[in-house]
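Some notes on the structure that comes next.
Rest of the complex left out; these chains stay put.
Chain lettering (A and B) follows the sequence in which the chains are written, and residue indices restart at 1 in each chain.
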Amino acid sequence: MTAASPPTSSPFPIGRFPVPDLASLPEDIRQRIDAVLEKAGFVPNVFLVLAHRPDEFRAFFAYHDALMEKPGNLTKAEREMIVVATSNANQCQYCVVAHGAILRIRAKNALVADQVAINYRKADITPRQKAMLDFALKVSQSAHAVGEDDFEILRGHGWTDEDAWDITAIAAFFGLSNRMANVTSMRPNDEFYTMGRG
Amino acid sequence: MTAASPPTSSPFPIGRFPVPDLASLPEDIRQRIDAVLEKAGFVPNVFLVLAHRPDEFRAFFAYHDALMEKPGNLTKAEREMIVVATSNANQCQYCVVAHGAILRIRAKNALVADQVAINYRKADITPRQKAMLDFALKVSQSAHAVGEDDFEILRGHGWTDEDAWDITAIAAFFGLSNRMANVTSMRPNDEFYTMGRG
């Protein structure tokens, strides 16, 4: 299986903008897409939609990896919780569905993604994680009002200021992603809906 | 299998208020619960949470049935679309998860519930259904501003004024349900998450 395979069998367009022919893409981008295809078994549509703009593609995924792959106190599942909760607040179909799948897998929990997306206050997560999401939602919806008091609440739950940066950066980066996905009408791959539910 | 069986095996409470012992419930309520258990194989938690108040229970389900079981131009799947879209706008975990399951089954479509919940403008539904949901969301979020223009748009998509009443009543009734579920911390049954996913 290679990236030259048809990227999806869905009859629906994966976005409003032209999707480049994979063969025509710069080598580094094609390699990244091949790698994810190899790992996931399909190419998540965000790769195909953003490949329309190679320089933006590179910066986007470099930023993504800098936040989501780095070491730190936030577990990978917790990072995905931030993505899912803020993306539903921004009504971003692609990010809720795709990262909901990743959250289910990272957390080894079939329920938590839908719970966190819809109303994290009622999710099966810890008070510390709820404090993390309170902060993330405030960054996402009214960052201008974030202040020392908010950092203090995080500290009360054992989060460091470096963790606060991580939470902020993830909420901010996926705010960018939500806006790109909504305007480009980026479609979640069918595969995501059922991943990790079993 | 009867309603006297333990209603759920989840370790989490199904709500903030006491859940009545099924044996102690009035006969008509126990029968309703037995019937749903028979049909679904489990008792959706909304029955158990609301049984705390028998008179409200009876009125609630009478209203529900009057809207969701009646004949009319809206298909059953379309009625569930209204529930799912407005309930996510109201951040109601129970209603999005439970009625998302019903929508998947009614529509025989594993994807549409999550799509409609998160951003119905991007869902695999018809323009006529999007107009139905535009109207439903306006009823849900700013009914004071609904006017003749909004009815006119519905008519342009072939919806009658009786259909407009149906849309309104469903959006309004589940607005009630969303508020009850959020304040009582009503928990969706685990079974709903995977129903109809394929």
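Keep this in mind: a contact is a pair of C-beta atoms (placed from the backbone, for glycine too) under 8 Å apart; a residue touches a chain by one contact, two chains touch by 3 or more.
Owing to the predicted nature of the structure, the values given are computational and were not obtained by experimental measurement.
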Expanding from the 2 chains in view to the entire complex of this file gives a copy total of 6
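Keep this in mind: only the chains that are shown with their structure count from here on.
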Between chain A and chain B, what distance separates the C-alpha centroids? Give it in angstrom. 28
In the complex of these two chains, what residues of chain A are touching chain B? 12, 88, 91-93, 96-97, 110-111, 114-115, 117-119, 122-124, 182, 185, 187, 190, 193-194, 197-198
